[in-house]
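Here the complex is missing one protein chain, while the rest keep their positions.
And then chain A:
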Amino acid sequence: MSSENQDFNKTKAFLIDMTKCTGCRGCQVACKQWNQLGAEKTEFFTGEGYQNPPLMSEYTFTRIKFRDYEKNGQNEFAFYKEMCMHCNEPACASVCPVGAFKKTKEGPVTYDAERCIGCRFCMVACPFGVPKYEWSKALPLVRKCTGCYSRVKEGLKPACATTCVSAITYGNREDMIKEANKRIAARPEKYLKKLYGSEEAGGTSVIYLTALPFDELGFKPVTKRPLPSYTWQALRLVPGIFLTVGGSLSLLSWFNHRKERIAKEEEQRKSGATPKEES
């Protein structure tokens, strides 16, 4: 949780304009190459339509989802690039007991495999269902899109953004949101008047522009509030509760035991005997 005083406008972000995506899946290939990910055996129609592979996995950090729909009586495809959203305030970083996830100042959320204990809380917490697990291994680790941090910190663009001919723009988050709004203003009949990622989960480093309503594309509805705040509102009370419960129980037992001790002493004084041995 290094992100509290961070200016997210200056972090790097993806602007993904899905009206410009042709479904070539060059980004999927570039991602596999840069991250040295293994191939997966794929089959058509295992998921919805022509998309491949059917789901993100330990071998697939990003993929293009294909969605059929009808427009003016004709079948059309809508595309949606699925990847880690690199939240401004990531749920995964907040719940990880050993702090293996980190929001970098450049923007990508990184994962430290050396720290991970494999509790999979990040997978439960992520509202976008991004972290995947190495189910094939005896001692598995979590796998997810790295935002190509190794490239970004050297001033390069992520592999997928480099390879994409039109749909992915990469730059400062502030500029990306400005650019997106500019595009909506220029072609209001073409775009849906909403950016996915500008506010979702408190804002993410991936901003989507689409022509179709987001739920039709399979986007999950996600709260606008940063997720870590939901648990923190309870967890921040922990030291106080510990001291209150501990203190009041100590006082209570001290008081109750004192009452007993006094009663006992009184009894002894009355009988005038020496302290009685326990029998």
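Here, a residue touches a chain if its C-beta (ideal position, glycine included) is under 8 Å from a C-beta of that chain, and two chains touch if they have at least 3 such contacts; residues count from 1.
Everything below uses one rule, namely that contacts and distances are computed from a predicted model.
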Inset, instruction - Match the chain absent from this complex view to the correct UniProt protein name in "Ni/Fe-hydrogenase cytochrome b subunit", "Putative CRISPR-associated protein", "Dihydroorotate dehydrogenase electron transfer subunit" or "ABC transporter permease". - result: "Ni/Fe-hydrogenase cytochrome b subunit"
Legend entry - Residue of A:18, A:31 or A:116 in touch with the missing chain, whole complex considered: A:116
Inset, instruction - Determine which one of A:94, A:146 or A:169 touches the chain that has been left out. - result: A:94
Inset, instruction - Over the whole complex, note the residues of chain A touching the chain we left out. - result: 1, 55-57, 91, 94-100, 115-121, 123-125, 127, 129, 132-141, 220-223, 225, 227-228, 230-235, 238, 241-242, 245-246, 249-250, 252-253, 256-257, 260-261, 278-279
